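All protein chains but one are shown in place.
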Amino acid sequence: MEVEKGKTAKYRKEKNPVAKEVMENLKYFTKTKKILMDALKEGDKTVPQLSKALNIPGDEVLYQLMSLMKYGFVETGDLDDMDEYFYYKIKDNGKDKS
Amino acid sequence: MGAEKVNKSPKILVFSTEKISDPAIDMAGLLKLHYPPTVYTITVPCSSGIKSKWILHALEQGFDGVFIAADGTDCPYGESCVDKTGQLVGATQELLKQKGMDPARLKMAAICSVCSEPFVKHVKSFTNYLMNSSN
Amino acid sequence: MSEKKILEYDVLVVGGGISGGEAALNLANLNYKVLVVEKDLSLGGKMIALSKVFPTLDCAACITTPKVSEISRHPNITIMFSAEAKKIDKIGEHNFEAHVHQKPRYVNIEDCTACQLCEKACPVSVIDEYQQGLVGRKAAFIPFSIASPRAAAIDIINCTLCGACERVCPTGCIDFTQTDNDFIVKTKAVVVATGFNLFDPLKIPRYGYGKYKNVITSMQMERQLAPTRPFNTILRPGDGKMPDNIAYVLCTGSRDKSVGNPICSQVCCMYSIKQGQLLMGSLPMADVTIYYLHIRAFGKGFNEFYDQSKDMGVEFIKGKIGNITEKENGNLILRYEDIEEGKVKEAEHDMVVLSVGVMSNSEISDSFQGESLRLDDYGFINQNDILASPAETNIDGVFVAGTATGPMDIPDSILSAGAASAETTSYLRRASL
Amino acid sequence: MARINPKFTTELQSYGAFDTNACYNCGNCTAVCSLSDEDNSFPRKMVRYSVLGLENEIQTSLEPWLCYYCGDCSTTCPREAEPGELMMSLRRYLTSKYDWTGFSGMLYKSLSISVIAFVLLAVGVIWFASSLNFEPELLLHYGHYFEMSAIGSVFLLILFPNLIRMWNMVIRKPKVNVSFSAYLKSFSELIVHMFTQKRTLGCDDSQTRWFQHLILVIGYLSLLFTTVFLDWFATNSSFILILGYLESVVIFSVTFIFMIGRLNKKTQVSKNSHPSDWFFVIWLFLMGLSAFVVRLFIDLDILETNIWMYLIHLTVLVQWAVIIVPFGKWTHFLYRSFAMYFEKLKSLSVS
Partner (left out) sequence: MKKKIGVYVCHCGGNISDYVDVEKVRAEIEKDESVFLSKTTMFACADSNQKDMVTDIAEKQLDGAVVASCSPTLHLLTFSAVAERAGLNKYNYIHANIREQASWAHSDDKVGATKKAIQIVKAAVAKVKRSNALEPFRVAATNAVAVVGAGIAGLRSAIQLAESGAQVYLIEREFFVGGRVAQWDDLFVSNETGKELITRLYDRAMNHKNITLFTGAEIIENSGSVGNISLKVRISPRHMKLDCNEGNLGRAIEVCPVVVPDKFNFNITTRKAIYHNFPGEYPQLPVIDMEHCTRCGECEKVCENVDFSQKDEFLNIKVGSVLLATGFDPYEPKDDEFGYKTIDNVVTLPQFKRLVHYCDDKLVYKGKEVKNIAYIYCVGSRQVDGENKYCSRYCCTATIHAAITAKKKYKDLYNFHFNRGIRTYGKQEVLYDESSRLGDIYLQSFEDHPPVVSKEGDKTIVTINDILTADKTLEVEADLVVLVTGMVPRQDNSIGSLLKIPRGRDNFFNEIHMKLRPVETVIDGVTIAGASQGPKNIMESMNSSLAAATKSFSLIAAGELALSPTIAKIDVDNCLWCGKCDDACPFNALTKTDVDGKQIAVVNGSVCKGCGMCMPVCPSNAIELIGYTDDQIESMIDALVSTD
């Protein structure tokens, strides 16, 4: 059975439909990513600041933020005055990619 | 002490050995025991296999001091290493005197494979000596 | 069902961690053909994920990677990833037949250049199990930066099949048509090196793991301290604060009959002490307190390492943590009896590390048909003649290496793997005589 | 300086303790205990003293009385050393140490002695009844007379001296310096604890257990009051009549629930019971039940023809008053309240 290279995902999708949770997870990630990025566009923020502003629990903010850092969208800024929390900012070269 | 002396840390060449003193120097790094970055290392198999020629070359080419991190009794090639290293250091210091150089610019100490702290102490005091004696 | 491919080897090694790898290397160096079956996507087991090793403080990745690459390029060693030995039949002396099931990777390893373009293109973000869930990863991903093989894989369960990865892949190595593979492996001997599982701290609800975000496991801390760490520095997962007062709870799930594990895990004391030293190095202002029952610093250089950590300022308090409660600001209150004073006390820390124990991973014993592979009282593989031939199991021709026999540290695993390969050699020679 | 006595744990075993030696001193029990605090770190301290056989330290301790046996320490003990059970045993041990007659110790240590004592008393009651020719009126009369005098004499001759001994052990001998005013000031503590056992509330799991206890204590005390002072069996007042019925129903239903719990062995507390615990609940149950039936028989006018029913009640009552109240588990309730009182005194002491 020959499937054209580069289109095998489509082939698989026809045979094994994608689970609903997987699509929902994707939606959730895309949404969270957007609101986090939007919040950071307004200025550098710490995790507690983001958590308060977006009403998302701190651990969730950190997890998503660190993932975004890993994917190259966000980077670490300076420490706050109390030397407790880092500010996070949008990575310069990360803007053009999505 | 003059200002220029402080700014310029003397350059020290360390002859170190692959199996004994290298691990100690590496461990000094691992433990972040800091010493001046103007201390450089050349690795040889055994400290009794260092030629006076090399030492003279180093001092003539711009090194302020040469430090031999000797194997001591731990030497994998035998305990005669201790005497032999001592002899070659003695002979080289004699040569330095003949050439009008300070024989104390060559220093030797046994550095065992876990002697990280002694190593750092030695190179620091050697650095101080060279700093004070230069000019 | 596609027809099963038949493969032949001298030795089947189950598990590609440090023990399995060492055993495979020893055997391969003696010119035996070895098949390593690894259930994960890469080699190195748990060791490659560690930060540094005690008491030498060598970087774990740095000393594992050469070993791992030596294994992967040895001409006598074949490695099968995402594979499990589902059934192992002893047909006769020096004659085993193993049914190996391999899940597809959906990537052709040979063609992948680890360029990471698929990773960039993948829109899905899921929990990264290699980073102990501290960050996310994509559904098209390279397991971790020093993985061997360093090649991408598709997490099919979480993949939305959008096809983005395929479109960007420069070598066209992504292939969703891959299916499960089944092999019949004919082999003369088997080495079991299936390692261990970590204790699941959810079994001790009074420590609040899962509920309180700033209570983490020692493996999560191990990741935070590793060079390939998930965060830019050490942060507590609850709100990203740099912790300055960290507590270690030893014997979490070890030496504890109330959770069904009466034995000591042998490594937690030392790795906690090591982490303590590393933390003091990377967070110079931080206090580290280790709550212990007995410090088991028994190996070569261990006691000296323990003494050194006390000199560095790691605080040791004798007493088991009874329970943990969370304060509004995410800090944690630990209740314990200070044994030396004989008084119950409460201490506040901003982050708590549970030093979780070593549990058996006994799944493999079910794979053996006919005579089953015997386990000991704790679920580890039983050593038939523990004092004279510690690598022997109850089945002649099946040998065991590393933590599959019980908790042990890295050098002990290496020695145990050495023993397993030695016994395998003797067994194989008997066949040729 | 204290000399270790490894044989002590063997003695403690006869009071029901077991596996105490398995303790490896992690302190988990003390840390999970919701009643322990910096000044009263238990149960591990008690476990340690027991293992080492430091009897003097144990006898001067009040900690065993501060424990209400929620069982958390035992369920979470990593060595399954049963610290909760040890605390229970220590209460029995202390009870027998406080008791000047020495009976408590004998009854705790030997089930057969307990059974013989119960049987002897039963025989005595029947012998007494036969000497009165089983005359119902006389029996009821002497029964009531017995009740009145038993309460007084048990308190006066046994429990009061024992409390003095307890005070001597924990306050006087260790030279705790307590001012006279402190004794008065803390007295309210004693009353409150005695009637409410409110400390149990500190145990995380036991809101219901405390409530059951409270009901039982109130029911028991008021039934005692009703039968002895209001002379329930002889009264004509319908109010007292109904009150008595209610109280006995409450007693036997709550004890019934307790018994079911012990049989099901679900909670840690009920996992390892000692015979003395059983005697306590069974007799409490029997008291409530038999009192109820006796009054019922009176009301149905059939007691005279069924005087055996009253004899059963009287036997239970005598056994309760002569064995369980002065020497058995009933005393725990008293010592516990006093322990709270002495504890308060200790905290007020001038060091």
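Per-chain numbering from 1; labels A, B, C and D assigned in written order.
Note that in this section a contact is a pair of C-beta atoms (placed from the backbone, for glycine too) under 8 Å apart; a residue touches a chain by one contact, two chains touch by 3 or more.
Just so it is clear, the model here is predicted, and its values are computed rather than measured.
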**Study point:** Chains on display which the left-out chain touches in the complete complex
**Key:** B, C, D
Study note, to complete from the structure: The listed residue (C:I79, C:V135, C:L334 or C:A391) that touches the chain absent from the view is C:A391
Practice item. Could I get the residues of chain D that touch the absent chain, sorted low to high? Key: 1-4, 6, 9, 19, 21-25, 45, 48-49, 51-52, 54, 79
Revision key, fill the gap. Where chain C meets the chain that is not shown, the residues are 26, 29-31, 53, 55-56, 58-59, 61-63, 65-70, 72-73, 113-114, 145-146, 148-150, 227-228, 255, 262-266, 294-304, 307, 318, 339-343, 376, 378, 383, 386-391, 406-408, 410-412, 414-419, 421-423, 425-426, 429
Check your understanding: Can you name the residues of chain B that touch the chain not displayed here?
Key -> 11, 13, 19-20, 22-23, 25-30, 32-38, 40-46, 48-54, 57-58, 61-63, 74-81, 84, 88, 91, 113-114
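Note that in this section only the chains that are shown with their structure count from here on.
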Review point. What whole-number Å value describes the gap between the mean CA coordinates of chain C and chain D?
Key: 54
Check your understanding: Which integer distance in Å separates the CA centroid of chain A from that of chain B?
Key -> 54
**Study point:** chain A to chain C touching residues, read off their complex
**Key:** 1, 3, 5-13, 18-19, 22-23, 25-26, 29-30, 33, 46-48, 51, 57-59, 61-67, 69-72, 76, 79, 83-86, 97
Check your understanding: Hey, which residues of chain C end up touching chain D in the complex?
Key -> 206, 251, 255-258, 293, 319-323, 335-339, 342-345
Study note, to complete from the structure: Within their complex, chain C touches chain A through residues 120, 123-126, 134-138, 157-163, 165-167, 169, 172, 174-177, 213, 230-233, 235, 237-242, 285, 330
